[in-house]
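Only one protein chain is missing; all other protein chains are in place.
== chain A ==
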Amino acid sequence: MVTTPDTRTAPRSARRLGGGRGRRSGRRRYGDLPIALTFLLPAVIAAVVLRLWPTARAVWDSLRSTPLGVEPTRWVGLDQFRWLIDDPAFLNSLKVTLLFGIIVNPLQIAVALVLAVIFNERIRGAGLMRTLVFLPVAIPQSVSAVIWAVAFRPDGPLNGILDRLGIAPQGFLTSPGQALPSIILVVSWIGVGYWMMFLIAGLKEIDPTLYEAAGLDGAGRWARFRHVTVPQLRRQLAFVLVADTISNLLVFAPVQILTNGGPNGRTNLIMNDVFERAYTQVDVGAASAATVVVVVIALAIVLVQFRLLSRGSD
């Protein structure tokens, strides 16, 4: 991002200040590249050390195995992936993650969009409501999970409210049918407020004259939303869609704290599966292979989403 203005400014400032003819051509050739590189160096080193190296290491580890975790590893190649694909627990975690993603992403984005549109209106208390919806973001995921664990207890406050309303107590996290929806509720409680803020920022940037023009053309509320708000919000929606999908693919803390993947593996999202392979079973090879699978899935999703969103945007 920062390199664009850099290359543009460099020749201009060089021209302004003058200088030796020979040196200028050298400067032109390299511009401020060395300085830019110096500034970028920490980021580049961080990217290499924290991103590229671990990725390369994960791919390398995924092709090697050792039964006990620390003895010298040996090459097993793609057999590692074959063992993984043959493992019903891993297949189950893929299925659960897919189901979770199909429900949670559209749900969070739709709710965030609705809330953003509502709170962007000039209504009383919109600022306060916006803050309240955003507040869960300020609480660490793990703390939220602990609070929800108490709420979801069979003898906890949620069942207390249901009881008052004359509804039979629910199993929530202990019920195979309700555990995943409960996790979706917890991550959405946090996520919706977060994504809403990006969309509100986008809404604020929409030119009000567009709405006026649409109004003059006789467009109603829904038509204005469909034909002005949504197309104008395309960039923010694209970002939210991609970032939300990836962050939901990597959900871990609520699962680990609330259900540990249960009951009967119904909430065993893929990151929990990776964690267990790495740190409980100490099977670094299998954990790395599962990580590689997650990365491939994430890349595929992002590519497809970018394709879909870029279509018709020009």
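Annotations for the structure displayed:
To be clear about the criterion, a contact is a pair of C-beta atoms (placed from the backbone, for glycine too) under 8 Å apart; a residue touches a chain by one contact, two chains touch by 3 or more; residues count from 1.
Assume contacts and distances are computed from a predicted model.
A single chain of the complex does not appear, and UniProt lists its protein name as "Carbohydrate ABC transporter substrate-binding protein, CUT1 family", one of "Carbohydrate ABC transporter substrate-binding protein, CUT1 family", "Aspartyl/glutamyl-tRNA(Asn/Gln) amidotransferase subunit C", "Heterotetrameric sarcosine oxidase alpha subunit" or "Xanthine dehydrogenase family protein subunit M". Among A:100, A:119 or A:152, the one in contact with the hidden chain is A:152. Where chain A meets the omitted chain, the residues involved are 1-2, 4-6, 8-10, 13-14, 17, 19, 23, 32, 34-36, 38, 41-42, 45, 49, 65, 67-71, 87-89, 149, 152-156, 171-176, 260-264, 276, 279-283.
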